[in-house]
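What you see is the complex with one protein chain gone and the rest in place.
Let's look at chain A:
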Amino acid sequence: MAFTPRGPEASFFEVLDRHRASLLAALRRGGEEPAGGGMRLASSSEVLSSIEKIIQDIVTSLARNEAPAFTIDNRSSWENIKFEDSVGLHMVSHCTTRKIKSDSPKSVKNFALILKIFSMIYKLVQSNTYATKRDIYYTDSQLFGNQTVVDNIINDISCMLKVPRRSLHILSTSKGLIAGDLKYLEEDGTKVNCTRATVSIIMCSCASTPYQTHLYLITDAKFLLIVEKDATFQRLLDDNFCNKMSPCIMVTVYYLLLPQGKGVPDLNTRLLIKKLWDTFHIPVFTLVDADPHGIEIMCIYKYGSMAMSFEAHNLTVPAIRWLGLLPSDIKRLNIPKGTLIPLTKRDQMKLDSILKRPYITCQPFWRKEMEIMADSKMKAEIQALTFLSSDYLSRVYLPNKLKFGGWI
């Protein structure tokens, strides 16, 4: 499918094309990992059988007058997580577990809630319908107490059955916005075109439905830019960035749907980015604030998180590069000191924590940037660039970075 030519000349993307070529070469050298990775998509009948087996085991325990219990991997324990450059943070194959017992006052409620959610998943899969985690919580909010309980149990079940969440017919609410050179087909047949220059599309949950080979994604994008803040995303849209830099794709996470998360990506956004990378090998860049929180968000996209490490193979994009705002840019561009913000104690702790993570050893340039930040004890938001000029970001900063390979 052809696109109306827009954007800079072809030579503008030379460095980008070379970068893409090197990424492809690296993939070939490393052996391309099949989509799905360690956690395979399961069919409905497989999921139903797994649940029935679990129920059978429970009934058998009771018949022997033994208290049934669930054995659950400790997802959030560092001892169960390893780092691989090609994957990021993922769970080890033989990890420590914990028991959720039915005869312990401490855990019997959790035991019951796990069974409750099992029964709901069973119904969803059986009827081939879908629900979000929020939907599940609201079926009996008093019983569950809070959303976190539901989220954790769903992740535990996903880990227990060794299937991704979407195989359980539980979707996460999409919180992503997307714009640029992308067209796709939703499950219900709706064609979505993200190329309208100044308007973003709320990401559907198409990425989280079971992988379907006939789900068409169409793009010619030269790069995909992940923007931390939706305000910046909107500003770029207003500046017609997608047209000026066409063909490209921009993605962000909508804050209002994630007030406590503030930029932390949801599952659907991560899945779509992963799918775009796996399908088209589009170079992916991040535009985040020059602060520890922004760096952490970037690390989640690139290497994954502890909480979702059991699904790392489906979510991480280790090929992501840090485009900006780099701490070294602050000095290089003479960004006024008045626009800088001192690091808080929490920032310091987070920065120290990131520096200790296993993947930082593979990223000497990232480490250097973080050390610059630590030494200066200052941070800066992307908006600091507007002090240079109101459209500095879209007119100068990003185009130069993309043209001359200013990423690390």
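In the analysis below, contacts are C-beta pairs under 8 Å (C-beta built on N, C-alpha and C of every residue); 3 or more make two chains touch, one makes a residue touch a chain; residues count from 1.
To be clear about the criterion, contacts and distances are computed from a predicted model.
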Listed names "Phenylalanine--tRNA ligase alpha subunit", "Gustatory receptor", "Type 2 DNA topoisomerase 6 subunit B-like" or "GOLD domain-containing protein", with the criterion being the UniProt name of the chain not displayed: "Type 2 DNA topoisomerase 6 subunit B-like"
Contact residue for the chain not shown (choose from A:14, A:52, A:238 or A:371): A:52
Touch criterion as defined above, residue of A:40, A:82, A:116 or A:183 at the omitted chain: A:116
Touching the absent chain when the full complex is considered, from A:77, A:104, A:240 or A:339: A:104
Touch list for chain A against the chain that is not drawn: 48-49, 51-52, 55-56, 58-60, 62-63, 65-68, 100, 102-113, 115-116, 118-119, 122-123, 126, 143-146, 148-149, 152-153
